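Here the complex is missing a single protein chain, while all its other protein chains stay put.
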Amino acid sequence: MSNTVVLGVIGSDAHVVGITILEQAFRTAGFNVVNLGVQTSQEEFAEAARAHDAEAVLVSSLYGHAKQDCQGFHDVLEAADVDAVTYIGGNLAVGQDDWERTRETFEALGFDRVFDSETDPEEAIAALRRDLRITPPETERVAANT
Amino acid sequence: MSNTVVLGVIGSDAHVVGITILEQAFRTAGFNVVNLGVQTSQEEFAEAARAHDAEAVLVSSLYGHAKQDCQGFHDVLEAADVDAVTYIGGNLAVGQDDWERTRETFEALGFDRVFDSETDPEEAIAALRRDLRITPPETERVAANT
Amino acid sequence: MIRDERLPSDELRRLDETIRTDWSTGADIDFEEAIRYHDSLPANKRFADVLESADDPLLQPRAGVPRLEDQIELLAYLHESGEADLLPTTIDSYTRDNAYEKAKEGLENARETGDDTLNGFPAVNHGVEGCRELIGATDAPIEVRHGTPDARLLAAITFAGGFQSFEGGPISYNIPYTNRHSLAETIENWQFVDRLAGAYTEHGVRINREPFGPLTGTLVPPSIAIAIMLIEGKLAATQGVRSLTLGYGQVGNVVQDVAALRALKELGQEFLSDEVCVTTVFHEWMGGFPPDEARANGVIGLGGLTAAIARPDKVITKSPQEFQGVPTMEANASGLRTTRQVIDMAIEQDIDIDGIDREQQLIERETRNLLEAVLEAGDGDVVQGTLAAFDSGALDVPFAPSDSAKGAVLPARDDDGRVRILEWGELAMDDEIKEIHRARLSQRADTEGRDQSFRMVADDVDAISEGKLIGRPEPRGDA
Partner (left out) sequence: MIRDERLPSDELRRLDETIRTDWSTGADIDFEEAIRYHDSLPANKRFADVLESADDPLLQPRAGVPRLEDQIELLAYLHESGEADLLPTTIDSYTRDNAYEKAKEGLENARETGDDTLNGFPAVNHGVEGCRELIGATDAPIEVRHGTPDARLLAAITFAGGFQSFEGGPISYNIPYTNRHSLAETIENWQFVDRLAGAYTEHGVRINREPFGPLTGTLVPPSIAIAIMLIEGKLAATQGVRSLTLGYGQVGNVVQDVAALRALKELGQEFLSDEVCVTTVFHEWMGGFPPDEARANGVIGLGGLTAAIARPDKVITKSPQEFQGVPTMEANASGLRTTRQVIDMAIEQDIDIDGIDREQQLIERETRNLLEAVLEAGDGDVVQGTLAAFDSGALDVPFAPSDSAKGAVLPARDDDGRVRILEWGELAMDDEIKEIHRARLSQRADTEGRDQSFRMVADDVDAISEGKLIGRPEPRGDA
C-alpha cells in the first residue's frame, strides 16, 4: 500500500494552521502526505487523490460553510475513479447546531468519519490505521506502553 | 478671631481619608484644626465647638446616612451655645438623587454650605474665608497670581 | 498587665466557657468532638496543607451571603465557574459588631423574603451545625473573613464548625476598621483566638491564621504593613499558631509590590520561629476602583501580573464591579479568571526587573526600624511595645479611623509611583531613610512643578480610580 493521504482545506477557507499540524502529524506517523493547502476545490482534491493513488482524503473546513462546499464531493471523487477513505473535520456548522446532527449530515454526504475541531491529530491517525488495517511502527508501540 | 475649625465624620461612618486630607488643607491654610475623627456624635461636635470656641464646624459623611445622622444637629449646637458657620460635605445621599434636592435638604437642616464628594479642599477653604471675612496669607496670594 | 505570653490552659478554658454563653449557639461547641470532625475531613479541605503545598499562587475571592443554602451555592459557583482554589466565607457587619440579635433578625428576614438582608454570612447564628453543612457541601478549603475586633465567639464556633483558616488580628482588624475598641482590648481578644487556634494545632488540626495586610487599603507604606504583619504573626505564634499567612495589599507599583512581598516572606521567616510555616497573601488593589468594569479589569490585570512575578502563596482577587460594592457572583468569578489567565500566561516567564532588590533592602531596613522601636518601647515585650509605639506614634497607620493610632503619617507616591512618606509624625525611622523619601518626593515635586504637599496625597488617593497610578496635576492652559 502507498499509505498516501491527500489533505486540504476545502472551499474559500484560508485557515491553514490545522492542516499544517495534521501534515506534520501524519508524516511523523509514517504516511506520505500530499498537502493541497487552503482554498482547495473539489476537483483539486479528486485530481490529487487519483494522481497519487491516495488511500485517504482528509478534508478540513473551519469557516462554517463545509456543508455547501461538500455538496456532490463524493460524486466528483467517484467520477475521477477515486476509491479512498474520506474524513472531514473542523468547525463544520455555523452556530449552535448539535454535534450529532452535524455528524449525521456529513455522513449522509458520504464521509466515512467526521471529527470536530477539538480532535487531536492522534485520534485521526489511530482511526485511519484501523480503517486501513495498518500496524503502527515498532517505536511508537513501545513508546505507547511506557 | 481664633480661626478654629472643628472637623469630624458624623454617625457610624468610618471613612477617614477625606477628613485627613481636609485637616491638612485647613492647617496649611492657616486655620487651627480640631479633628474629631470618625464616628463622631452630634454631642461630641457640639462639645468640641464650644470648648474650642470654634468659628466653623465641618461635618463629613460618606456612607449615605447623613440625613438621619444630622436630624436635630443644629438644635444640639444651639443648646450648647455654639454660634459657628456649619458646612457639610461628602456622599450625602444614597443612590441617584439629584444634587439640587440634596443641597436643599441639608440647607433646610441648617447647614450654611453643602458640598459634594468631588469638592476640592481649596474650594471649602475659599468659601470659609469669604464667610469669615478672612484675608488669605500674603504668600498664598502671591502664589495664586503666578 | 497584658504581655506577649501564652495564655495558660486554665485561662483558655475559663475564657472559652464565658464566651460560649454570649449567644445560644455557643452551647453546641465540643472541642474533643470538633477535633474528631476535623480529622474526618478529606485532604482537599485542609486549608493549611492545601495552601502550603501548592506550587503556584492559589486564588481566593471574597464572598458571603446570609442564607446557608445560598452560601453553599455561591461557593460552588466560585469554585467551578471561577476556578477559585480557596474559598471564603465573609461575615456580615452585625456579627462583626457582636450584634447577634440583629444578625438573627436579618437572617430570619432573609429566609422569609429571599433577599440578602445581611452583607455576609452570620456564622455565629448558623452555629456549629450550619458551618459544618457548608464545609461538608463545599469541595475546597474555606476561610472565615470578617473584620471583627472581638472575634472570640466567631472563632470558637467556626473552628468547631470545621473552618481551618481565620483572617484578622488585633491591630489589623481594629485600627483600620473602628475607633470603638482600644488596642489593649483587641490584643486580649485575639490572644484568645490565637490560643484557641493553637489548641486545635496541638491536637493535629493546624488552623491557618491570616493577619489582614492591606490595613486601611489606602497607600499604606509597605514597611508599616509588614511591621504590623510581623507583630501579629509573633503574637499568634506565641499562642501556638503554626500556620501563618502574612498579607500585603497591592500599591500598584510593580517593583515596590514585588519587593514588599519578598521582604514580607523573608522577614516573616526570620522573625518567626522555625516551627511556624509562613506563607504570604497578596491582595489585589484595595483602594478606590475606577467606576468602569473595563478599567477595573485593567487594575486586576496589573495585580495578576504582579502576582506572577512575586509568586505569593495566595492572591485575594477583586472583581470588575468593585466600584459599586458587592459584586454579582458572575463578576466575582470573572475577576478570578482574569487574574488566573494573567498569572498562567506570565508565571513561567523569566521576568526579573531591575531595582527590586534595592527596594526590598529599603523596605526591610524601614521595617527593622519600626520593629526595633516596638521592642524597645516594650522592653522586649511585643504587646507592651506595640501599645506604647502606637501611643507615641512610633508605629502609625495612615488614614486609620482608630484613636489608637496617631494617624499623623501621610503617604504620597514618588515620581515612579512608589509609595513614600510625606508626613512622618512620630514614626520611628532613621534620618537616612527619611532623607531617601524626601529626595524621591522632591523629584516628583520637580517633575510636576509644585511643592510637596497634602495635595499630592489627595490626588494620589483618587488616581487609580481616575485611571492613573500617580495623581499628577492637570496640565495647565489649553493642553
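Per-chain numbering from 1; labels A, B and C assigned in written order.
We adopt the following convention: a residue touches a chain if its C-beta (ideal position, glycine included) is under 8 Å from a C-beta of that chain, and two chains touch if they have at least 3 such contacts.
Computed from a predicted structure; not experimentally measured.
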Write out, one label after another, the shown chains that touch the chain missing from the document.
A, C
Touch with the missing chain holds, among C:280, C:334, C:386 or C:402, for C:334
Looking at the whole complex, which of C:267, C:305, C:412 or C:441 touches the chain that is not displayed?
C:305
Full-complex contact with the absent chain, from C:32, C:274, C:350 or C:432
C:350
Given the contact definition stated above, which residue among C:297, C:321 or C:386 touches the chain not shown here?
C:297
By the contact criterion defined above, which parts of chain C meet the unshown chain? Give residue numbers in ascending order.
252-255, 290, 292-302, 304-305, 333-342, 344-346, 348-355, 415-417, 464, 467-470
Could I get the residues of chain A that touch the absent chain, sorted low to high?
9, 14-17, 20-21, 24-25, 28, 37-39, 120-121
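Definition applied: only the chains that are shown with their structure count from here on.
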In whole angstrom, what separates the CA-based centres of chain A and chain B?
77
Measure off the straight-line distance from the CA centroid of chain A to the CA centroid of chain C, and report it in whole Å.
56
So which bits of chain C are touching at least two other chains?
none
